[in-house]
Every structure is written in structure tokens, then in C-alpha cells.
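I am attaching a structure below and will ask some questions about it afterwards.
Of the protein chains in this complex, all but one are displayed in their positions.
Every chain is named by a letter (A, B and C) in the order it is written, and numbering of its residues begins at 1.
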Amino acid sequence: MYELTRSQKQIQKAARDFSKGEFDKDLAMEMDEQHQVPCEILASAVELGFLGIQYETEYSGGGMGLFENALIAEELCRKDCSIGSALMLSVSGAEALLRFGSKEQKQKFLPGLADGDLRFGAAFNENGMSGLLSAGKTIAVKKDDGFLINGDKRFVIHGSGASLYIVLCRVLGDDGTDQGPCLILVEAQQGGVQIKKAGDTVGLCMTSFSDLCFENVKVPLSNLIGKQGKGLEYAKSCMDETRILIAAIALGTAQGALDRAIDYVKQREQFGRKIARFEVTRQKIADMAVQVESARLFTYHAAKSFDKKQLDPKVSFMAKIVSTSAAVEVADEAIQLLGGYGYMKEYEVERFYRDAKALNLLLGSGQVQKNSIAEKVIGRI
Amino acid sequence: MYELTRSQKQIQKAARDFSKGEFDKDLAMEMDEQHQVPCEILASAVELGFLGIQYETEYSGGGMGLFENALIAEELCRKDCSIGSALMLSVSGAEALLRFGSKEQKQKFLPGLADGDLRFGAAFNENGMSGLLSAGKTIAVKKDDGFLINGDKRFVIHGSGASLYIVLCRVLGDDGTDQGPCLILVEAQQGGVQIKKAGDTVGLCMTSFSDLCFENVKVPLSNLIGKQGKGLEYAKSCMDETRILIAAIALGTAQGALDRAIDYVKQREQFGRKIARFEVTRQKIADMAVQVESARLFTYHAAKSFDKKQLDPKVSFMAKIVSTSAAVEVADEAIQLLGGYGYMKEYEVERFYRDAKALNLLLGSGQVQKNSIAEKVIGRI
Amino acid sequence: MEILKYSEDHNRFRNRLRKLLEIEVAPHIDQWDKELLIPKPVWQKMGQEGFLCMSVAPEYGGQGLDFLYSVIVIEEVARINYFSFFIHLHSDIVVPYIDSYASHELKKKYLPGCVSGDIITAVAMTEPGAGSDLASIATTAVEEGDEIVLNGSKTFISNGVNCDLVVVAARNPQEENPYSAISLYLVEAGIPGFKKGKQLAKMGMHSQDTAELFFTNCRIPAKNILGQKGGGFLMLMEKLQQERLICAVGGIWSAKSILDYTLDYFKSRIGEEKSIARSQAAQFAFAEMSTQVSLGQTFVDNLVVRHMEKEQVVTETCMAKYWTTDLAKDIAGRCIDLLGDFGAMESCPVAKVYKDIRVMPIFAGTNEIMKGIIAKSLGF
Partner (left out) sequence: MEILKYSEDHNRFRNRLRKLLEIEVAPHIDQWDKELLIPKPVWQKMGQEGFLCMSVAPEYGGQGLDFLYSVIVIEEVARINYFSFFIHLHSDIVVPYIDSYASHELKKKYLPGCVSGDIITAVAMTEPGAGSDLASIATTAVEEGDEIVLNGSKTFISNGVNCDLVVVAARNPQEENPYSAISLYLVEAGIPGFKKGKQLAKMGMHSQDTAELFFTNCRIPAKNILGQKGGGFLMLMEKLQQERLICAVGGIWSAKSILDYTLDYFKSRIGEEKSIARSQAAQFAFAEMSTQVSLGQTFVDNLVVRHMEKEQVVTETCMAKYWTTDLAKDIAGRCIDLLGDFGAMESCPVAKVYKDIRVMPIFAGTNEIMKGIIAKSLGF
């Protein structure tokens, strides 16, 4: 399971070296406070091929799998969770097109997917951070010459930088008949598309979340992805990938917090000895290490199964909940171990704690994940 | 990771069928209450080759790995944790001889290892259930013609049925010089060996735990395993296998408790509907499922790494703590979901709960495991 | 500031009880656990000495004492870790139904025996199909002249083997509204049509005789009804505050008793095995558990006072019941861990208690039911 191939080890090392070279603590503190997307680092990550490694090479991806993508996410977020997550989340959103789009759509829209020019926004939800999929408030009326879209979508990840949105809407026939939920491609420069900041979040502050407003937006009929009425189903099935990515980001976040805690307890002295010598410190570190390892096992397992097309449907929910909970708890304990310093921005773990909490909420809190798991585990009653 | 080979799937299915055919609930309740070893089932498990599958074929083993052994443990304990654990623990104890014994010793003692005639007892500890390794109170004086052993060992797993003990003792030269801890083979029928019941445990009641007392027991010098002074080191390195086995037993225990809880909530009605429909029930089932899956990931990962000789030293401790804690918590929640029935012996989960707690304590509680994990994670200070 | 103000009388009562339990009860627990029953003479001894039904008025053979005496009994029984001894069920849960709702005639007939221990009582609410959900009680009570005919079965009835008199909840099959269909009846053991089932095998609480009860055309005098016909639900509700409070007192005192035992055991070994007693992790565990016990104790003591002042503290008693019984369970688990080699042995008192108290979060309304009631009180 941990056995990495040579090329996986190379990818991992390259990501580690990149993060060491490009991420800067003071800059990170500033971007966090200013809620800025780390555009320059993003550009250089794109250039070096770290983003979109799971996409096929014909779409400028790396032709590898979610597992390799998870390895990169882990390394980048371990070094800096805020920068790492902003980077990794910037190229997500195109999954529905890749999986369910026609050949023509892919040829038209996907080249350049991972080269930074064209960023996708998955506009599936109408609530907020919890990302509950919904097509209730966005209506696409189907006319002879195209769809006419009106309505709002919320909390699109990196929606402000995207040039193409995949919008979950409810299609109505010209006569008002409901033709079910559909996924429709909308270009950002299209007239009638308004993009607003969704508001500042308590964590993941370098990732922008956007609300979209569509007012009489007209797109050709050929922008429909896959079959009519299948939109919700498609959108749901793409969430596995997002959940696994979030799990990988959270894994790196947890590991990064643990790294910092271990470094601190090994150098800090109290009552005449290093605090790493106190049993209670050691028990805490052990607990944290177990949680990080749980996150790793679930994340790797989910990503690998996904790549083999053998993903047990409950596993991506489990990975998401285990990994993000681990991140919250490990970062919390890291703050406590660092004491007063843990509460100071300079020592970073407070940012890991906030980011972890945001990751925990993104796409739905534990309660939401657990209801989905229960559905799979309990089955028909 | 879950991908099993065809032969692994066959083993798993065979174990499942065996447990369904041979394990009986009423008999189990009785043996639990009487603290009886399930000798007949044990004999038939030996005959069918379920035990010792990890040993080489020349020692009547199955020539497979710890992973296959874990699969069997999981299946048997899922059906009945008390019977399953009694069976699985009956053929452990020979690891030190297999790994560190000489060719002659192996040829002499090991054939028949897994055929039920010869059962090994690892007599490494002088305390109790926590199984802290110690060679303080058992002294072997080295004379020209052999070792003269005096002292006590405690809590030898299935010690009463064993015919051969591997005893951790401190060797003194004839002149009283300390020659360090050693492992020495002692046959049970040897004069001076006394075997007593170590006392009834609150769980794992079909597994016998024995205290051994050596009074002027004489064994040939050729019974020393490996090198003098290395005994503690050898014993320690064998504990990985035992911890992984316990993790696998606990995994089955957790899964078995979950199975019973799911069955119950799907049939039980309260307030006019099946309790499986209540959200709180569903959240509990999801929590339990996540814990079972954690136990499975850690156990499989540890067993597979062990088989590949790539075991990260902290992982067996983690697997033990995660899996046995999962078993305790899942069984506890199962009792709660079953309500009054959960407290009744007939519904079995109370036995799973007691067995889980005993597994949690065997070889040391969480605190003990965590101190070992911390040692590996923190490293030198 | 001590919250509970015990008088000299209370303290004398406690000391007499403690002595009696130490002499007449504690040495025999293992034996009774094996026999799965507490012999009736033990109940009678308790009654003779004034340790049963202390609140019953002198008119009916009792002492008319306050609720603190009941608290003392629960505490002292917890002190010897003997949770199977369900005298509080008799004294403070079942008998109060009779005391509050029975006719003078019935009270004259039964209460003196309850006080003396000659009559052991039980309450039969739970049925195989109706656990937490009282509205679905299926046992029927049909009036025939001046008799009532009972049909149905009850399960998990504590004192079910020993009991001489049972408060039975049964429904009027003609009444559709489940909340006004239930009545409570007094049924004597031994009458035709009333059969006790065999004792149920449990994880712990072995000498607590829990059994099924079967009623088959069981005829009782119509006057054996408690309170109003159809008033069963209300009566049950009204008595629940005290019932749950008693569970909470039991919960917190069992937690305290386990913790005290473990702490003493641990400290006694400081000389012997320094590494263990000096373990910082163990010390923190004790600090955490002591804190929890102190919190629970303060909360429960305060509730006892408010209950005695006849305040409505229904929600708070639900809080106390679930929190203290979960705590007792958790503390038993942690103490077993701390006791290490000794913890999982049957010979270790904590291991025994571990099995006994696992039922606490289940009985008298599961802790999930408690949370549901609390949530309702919050406005959901």
C-alpha cells in the first residue's frame, strides 16, 4: 500500500522540493489574512505540471491517476495547507465533462485543462459550503436554438478564476414541462453571467469561493453534457473524486500539523526537560500519529480503488470524514502542545486548524457524510 | 488492498463456511460461561487446515502469509469471537523458533506444528494480561550438561494445552555471572514444570491463560534458541505477529458486532417504524462502519507489509490499538442499539463486548501501545 | 458548601446500614451471583432494620422519612459495588405507585408487607414489542363484572423471580388513544393465569432476578386498579422524575465507587511498581475522571435538593440519568485499562462492575430516549 513505484516516489519528491522552494511562511500569513489566491505559485505549479496530473495527456494532464494526485496534494499541504489546497482545488471541476462529455465537447473545451488557461468551476450547489447538490433554483428553458438559463448557484470552488462552468440546472421545455436535472456548460464570458465572492471563510482563505448569478444566459444546445435528466446523477458521481481530493488535502494538513508539533516538543523545555519526554506529550503525539496514519490509509485506499475503477461507494465518504476529522483533531492538539505559541499566527498550526475545520465542512459536515455512509451500509430496510 | 487473489477468496469463503457449519450459539454461550476451550472445533479446524496457514508446509502449515491468516481470523471471529479467537490463538507461540531457531531445532520440534499435536506456548512475561516482556524472575543456570531453570512465567496464551514452551529467562553462568536474557525451549512433560490456570478473565473465556512454574527444570544446552543474550530482542520482534493476529481477531469481532446490530435495527420496530429509519440509529451505524473499516485497513496493511518484510515498526502497534478499540466501541454501541436485548447473553453482542475489552488489554492497553508508538514517531530527543 | 444537608439521624441511619451491608450482604455476593438470586430473608432483614420503603407513612407500617434516606441507601449499596441488589426499585420506584395511587384498602393490605420485606415488588411495563415505546403496550386488561382479565407478556422485569406483587401496565383494547388506554393494576404472584418465565441470562447483574412474566386469562379484582382507569400513562410520567433521579444517583455513585477503588489500588502500588504509579498518563486519567465525578456529583446533589423541594426538574433528571450512567460505563472501562494485568480478571471488582453497569445506559428509558426528551424541552 505504501509501496510507491519509482515514478510515484519521484512525483512525491518533486512536490516536496517544489513546496520547499516556492512556499513562504510570511507570504502565506499575508495571503491568508488578505484572502488572496496564490496566483504566482499557482502559475508555477501549473508550469511544472503538478496540477491536473490525473488528467489525460491529450488534455495537458499528466496521464496518471487520483493516487498520484493525492500524493502531490499531501506533500504540498504538508508544507502549507492553505497554499496547497488553493493549488489543488484550482484544477478540479472538470470531472463531469471528462466522464460524461461527448468527444466533440472534450476536443473543444478540454485541451489546456491543466495548463492554467482554462479553469473549470463545478456549479452544482445552491446552498453553501456543505455543497449539497441541488438543481432547484436554476432553470434552463430549452428553446430551439439553445438553453436560456436563469438562477443562482453558490459556493463554486475557485469560481472567480474559472472560464468555464459546469452548471447543474433543471431543464424545462418551451411548454414548461420539466425535463429533469441536467449539466450544461456555460462560458464565464457569456453575457448575463455574474460572479460574486461568496464571502470570507474562516479557513482555506486562499481558495476563492464564488456565487454565480445567471440572468438570461444563452448557450447552444450542444453544451448539454450527456443525457437530459441525468444531471444530478452525473454530478453526484463526480463528487467521489472531489471527496478523495479533499481527503488527500486534509491528510497533508494533518501531517503538517504533526510535523510542527513534533519539532516543537523536541526543542521546547519546561520544568527542566524537553517536553517530548513527558508521557502525556508522548501519548498525544502517538494519538496524532495514529490519526494521520488512518487518514493516509483511507485516502490512499480510496484513490487507488478509484483508479482501478473498484471504488466501494461508501469509501470516499469514509475517507473524507476520517481524514478531515483527523486534520481538525491533530491541528487542535498541535495548538495545545505549542501552548501560547500555538495561538500565534507565526507558528502556523492555528492556520492548519482553521483550514482543517473548513475542509471538514466543505461538501458537508460529518453528519452529512455519515448519513450517506449509513445509506450504503444499511441498504434497503 | 481489498483485492484478494482467487486463492485468498477461497480461503475466506472456506473459513466462513466452516464457521457457519461448526459454530453453535448455544454451545458458545455454555463454553463461555464454563471457561472451556472449544477442543472439538479446534480439532476439526486443525484437520481442515485453517490453523497455522502462515507456517511453511514442511511444518504442516499452509505455506501462506500472515495476511491469509488474518482473513481466516476475521471470518471466524465475525461468526463467533470467542470460538474464533480461541482457535486462532491456539497455534501461535512458535514464532521465535521459526525465526531464530537452528535447522536442527526446527527439524526436531516443528513438524506437526499446525497439526494440533504440538502446541507452543510463548512464555515471555512475568506480569499478566498486559504481557510486558520480562526475564527478571526466571533464571536459567548454565551448567556443562544443560540449563537448570527456576522461576515463574505468567499468562501464557493457551499454556495449558501446549506441549512445548519457549521460555524467556535470564541465564547465569555457573559462577553466577549474568549472561543476559535468552530464549530456551522447555517441553511440558519435563519434570519440574507446573502449569496452573492464570485465573478467569472477563472476556476471551474460551482461551486458556496459564501460569507456569519451573522448579529445577533441566534441559539440554541445545535447547537455547539463537544466540545467548538476545532473548529479549527475539521475543520483542515476535510480538509484531501476535499484535497483528490480535488486530485481525478484533476486526472480526467488530464486524460481527456490526452485523448483528444491522440485522437488529432492520427488524426492530419502535414508535411505529423500523429503528433503522431513525437518523440517530443511522449515524451510529455509520460510525461503527467507519471504525470497522479502519480496523480492516490497519490490519490488512500491517499483515501485508509483514509478509513483504516491509513492516514499519509502529504499524503493528497502531493496528492493535485501532482494531481492538474499534471492537470495544462497536460492540458497546451494538449493545446500546439492541437495548435490553443487547444486555442478554442470547443476543451475543454482550460477549463480543467482553471479548473486545479483553483483546484491548491483551499485550497491553492503549496507553502501553501509545508509548511504543511515540518511541518510534518521536525518535531521539 | 455541602449541597446535601445530612442530619445526625441521616448519618446514624447510614452507619447502621453500612454495617448491615458489610456483615449480611457483602460476604455473600459471590454466592448469590452464582445462585442467580438474592434470598428473600435478606430482603426481610433489610425490612426489619428499616431499610426498605422509608418514605411510607407510619400508618402503613413505614417511617415517613425524606428522600435523603433513599439516597443514602443507593449510595451505600453502590459502595459495596452490589448493583444487583435492587432494593431501590422496590422502595423508591414501585412502592411509590402503590403509595400514591392505590386505595386505602390496598395500601392497608400491601404496604406493611412491602416495608417489612415480606412482599417484594416489581413493575411490569416493558414488553417484547414495546421497549422504549410505552404507547405500544399490547397486554390487555378487559373488565368482566368486578374482575379484570389480563392477557399478554412482559419482559426484562427486574425482581421478576422474587416478586410477590407486580404493578402491571395494560391497555384497554376498546380505547384507541394509546395515551388514555393504559391502566395500572396490582397483581399478586401465584394467582391463576400469572406465570413467571425463567430467569434471563444477562451479561452481569447476575443475582438481580430478571424475568419474563406471562398473563393468560389472569383474573384480578377490579378494585386492584391504581388511580383512575386510563390514567396509567400520566402516572408513569409523574413517577419518572424520581425513577430517573434514582438512576442518576446510582450512576454517579457507581462511577465514584469504581474510581475510588482504582485510585486506592493504584496508590497502594506506588512503592512496589513506581513506573506505573508515576505514569503521568495515568495521573491525568485520574484527574479527568475525578473532575467528571465531581461535576456529576454536584449536579445530582443539586437535583436531589430540587426534587425534595417538589420542583419540576424532568429535563434535568433526564440529563443526569444519561450523563451519569454513560460516565459510570466509561469510567469502568478506563479503570480496567489502568488496572492493567488485574483489570480484566473476574476476580477484579471493577471487571465485575463493568459487566453490571453496562445496563444502566439502557434501563429506565435508554439514554437515547433521555436525549429525545431533552431535545423536546429545548423546543424541537
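Just so we're on the same page, contacts are C-beta pairs under 8 Å (C-beta built on N, C-alpha and C of every residue); 3 or more make two chains touch, one makes a residue touch a chain.
These numbers were taken from a predicted model, which means no experiment stands behind them.
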Sole residue of A:19, A:201 or A:294 that reaches the chain not shown, by the stated touch rule: A:201
Omitted-chain contact residue, chosen from C:136, C:199 or C:302: C:302
Listed residues A:47, A:215 or A:269, member touching the removed chain: A:269
Residues of chain C (touch criterion as defined above) contacting the omitted chain: 1, 3, 263, 267, 277-278, 280, 283-284, 286-288, 290-292, 294-296, 298-299, 302, 305-306, 309, 311, 316, 319, 322-323, 368, 370-372, 374-375, 378-380
Residue numbers in chain B that touch the chain omitted from display: 278-280, 283
Residues in chain A touching the chain absent from view: 29, 127-130, 155, 199-203, 269-272, 280, 328, 332, 335-336, 339-340, 342-346, 350, 353-354, 357-358, 360-361, 364-367, 370-371
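Operating definition for what follows: only the chains that are shown with their structure count from here on.
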Central chain of the complex, centres being mean CA coordinates: B
Most widely separated chain from chain A, with each centre as the mean of CA atoms: C
Chain centre separation in whole Å, for chain B relative to chain A (CA means): 41
Junction residues of chain A, two or more chains touched: 279, 283
Shared-contact residues (touching 2 or more other chains) in chain C: 279, 281
